[in-house]
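So that we are looking at the same thing, I have put the structure below in structure tokens.
For this depiction, one protein chain was excluded, whereas all remaining protein chains were kept in their positions.
Showing subunit A:
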Amino acid sequence: MTALIQASGLTILRPGGSETVLQGVDFQIRPGEIVTVVGPNGSGKSSLVRALLGHMPLAAGHVERKSGLRIGYVPQRVQVDTTIPMTVRRFLSLPLRVSDGDAARALARTGVEGLEARQLTQLSGGQFQRVLLARALLHDPQLLVLDEPTQGLDQPGIVAFYKLIEEVRRQTGAAVLMVSHDLLVVMRASDRVICLNGHVCCEGTPQHVSSAPEYRALFGAEAEGTLALYRHHHDHDHDHHHHAGAH
């Protein structure tokens, strides 16, 4: 299988400075794969995603996207200004217009059917994230990129959102690249985890990463929780074709 995005030696500088945000990061994502990037605040997670999308200048390295790659993107902290009146239906038609049928189907797929006439600013946090996901799904993406998609959701909302992501992957076969800090839940939903802190600390199956010393050094007590989870529920390897650990 050829990778959807292949990147090597990515180095990114802080805007206007010489300090590096990311140093020598290699990355790839293959069709149908769910890859999650975890890391502390300021570890360069969002910069990595934006570099992969081509929104950020590189100091070194290169990114190769499969030609004609269709990406559905949910950026971090989308804030819709109350000064713009915008219904859910109108939002789905930006920037490419879609038919009412396609809009309704996308909303139904993410569990927010019938919200077309609602103003974006009147949606709850969970509804808004699902509308963003519906919009990202509209043009039959081969890759979904979700940057902290569960920010502002409560615990049941987070669990339900990741279930939805897995379901979408199953139905559409789209690969998913997520940035997240919901360690416990994300570990369960991912095929591969990349632990980032300015560089790739460790990488591999959730099981591998959760027992890696680098990961545990970064996340401390929270990491113990995910490790315990894997000892109890995931002590089998269910994903044979993914290599464990680039370390």
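Descriptive notes on the structure:
Everything below uses one rule, namely that a contact is a pair of C-beta atoms (placed from the backbone, for glycine too) under 8 Å apart; a residue touches a chain by one contact, two chains touch by 3 or more; residues count from 1.
Following the convention adopted for this analysis, contacts and distances are computed from a predicted model.
The chain not displayed here is annotated in its UniProt record as "High-affinity zinc uptake system membrane protein ZnuB", chosen from "High-affinity zinc uptake system membrane protein ZnuB", "Hydrolase", "Putative DNA modification/repair radical SAM protein" or "ABC transmembrane type-1 domain-containing protein". Among A:H62, A:R97 or A:R170, only A:R97 touches the chain left out of the display.
Note on the undisplayed chain: of the listed residues A:L10, A:L53 or A:V131, the one touching it is A:L53. Note that of A:A3, A:V63 or A:M86, the residue touching the chain absent from this view is A:M86. For subunit A, the list of residues touching the undisplayed chain reads 15, 53, 55, 71, 73, 75-76, 78-81, 83-87, 90-91, 94-97, 119, 145.
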